[in-house]
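Handing you this structure, nothing more for now.
For this view, one protein chain was removed and the others were kept in their places.
Right, subunit A next:
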Amino acid sequence: MKLLGKYVDKGMQGNITLMPEESEDMWHAYNLIAEGDSVRSTTIRKVQNETATGSSTSSRVRTTLTIAVESIDFDTQACVLRLKGRNIEENQYVKMGAYHTLDLELNRKFELRKPEWDTIALERIEMACDPTQSADVAAVVMQEGLAHVCLITASMTLVRSKIEVSIPRKRKGSVQQHEKGLAKFYEQVMQSILRHVNFDIVKCVLIASPGFVRDQFYDYMFQQAVKMDYKLLLDNKSKFMLVHASSGFKHSLKEVLQDPAVLSKMSDTKAAGEVKVLEQFYMMLQCEPSKAFYGKKHVLQAAESQAIETLLISDNLFRCQDVNLRKEYVNLVESVRDAGGEVKIFSSMHISGEQLAQLTGIAALLRFPMPELEESDDDDDEEGAAGGDDSDSD
């Protein structure tokens, strides 16, 4: 993301002009834009003209529109952001108050005006515009008959393809079927890597599996690459890395990112950092349960007594439509920072963020034990549990 202009006054009002450059920036934009903001960008609009005789012609014009955002749609797989809202600026073609849907495009600037810019939003812009943050890793988690090809960027984990093949088991006298099924499966995974991994960007490709599947696959892939002369694979052989994972399901990515060998290679990416902090939280919950809490109610109580050392918060809490609720969370983050605590904002597009979102979306590691919190929750825990319950209640 490129920051082209920033006019934010002391009252935190103002506008910021940004230019998204890669698909990940769309995710940042999605997290920035809230309902009620106004966005100005160029767009294509179909305009109908009626002549004096009553006939009408329609034509498409490119024009710049400013809309007050009413709803936001984000396609996680294609990374497309569309904003729907009413036109609020006089325009040659479009009436005031007419609805329009803006598709934000790569390499086209847009101007975002917010009634109030809070620290979270400003931080997000800073993070999005930091070029050193981007570290692209591709990961293939697999087990016999199941593979996920994922791309891990700084703030997103995208499952590019999921391969599910049923491989016949070994049985008396027919080992060939099993081996044939395996070969077919490996072929599919290899094709998927060729299709989805852009070796110009990707720094390293992790192949993770239980047992020997990864070694078998690695051997198969390079045998095939030599045979079929896949230059792309042969040139990038050094980028492949074999790691252990317990299964081929998506959440075993978490184990992959905890592997010390991977950590050293990915150094300080957000994905690996988040996994580490969440692990710390769980360890604390195991060893000293009165120093680790989750759920809004408990965390707010802990924040009141300035006990929070590390706050774990999922970014989907900031995307809520309720302005006051967002403000509440922003205040919480600020108060924790003021008290010298650390705040980790998890991306809900990562595996660890997904897990945190399920865990009410908010958790905290405390400086000192607060057993009184534990006791107080008997009466009603509804509030704390509500976050998780709402999303998946039937």
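The rule is short, and it goes like this: a residue touches a chain if its C-beta (ideal position, glycine included) is under 8 Å from a C-beta of that chain, and two chains touch if they have at least 3 such contacts; residues count from 1.
What we mean here is this: contacts and distances are computed from a predicted model.
J.: UniProt names the one chain left off this complex as which of "NEDD8-activating enzyme E1 regulatory subunit", "COP9 signalosome complex subunit 1", "Protein HBS1" or "AP complex subunit sigma"?
T.: For the chain missing from the view, the UniProt record says "Protein HBS1".
J.: For a quick check of understanding: of A:Asp73, A:Glu179, A:Asp235 or A:Glu304, which residue touches the chain that isn't displayed?
T.: That would be A:Glu179, which touches the missing chain.
J.: Check each of A:Tyr294, A:Tyr329 or A:Phe346 against the chain that is not shown and name the one that touches it.
T.: A:Tyr294
J.: Decide which residue listed in A:Gln188, A:Ser246 or A:Asn331 touches the omitted chain of the complex.
T.: Considering the complete complex, A:Ser246 is the one touching the chain left out.
J.: Residues on subunit A that touch the omitted chain in the whole complex?
T.: Looking at subunit A, the ones touching the missing chain are residues 45-46, 53-60, 99-101, 143, 145, 166, 168-172, 174-175, 177-179, 210-212, 216, 246-247, 249-252, 254-255, 279, 282-283, 285-286, 289, 293-294, 354-360, 374, 377-378, 381, 385, 388-389, 392, 394.
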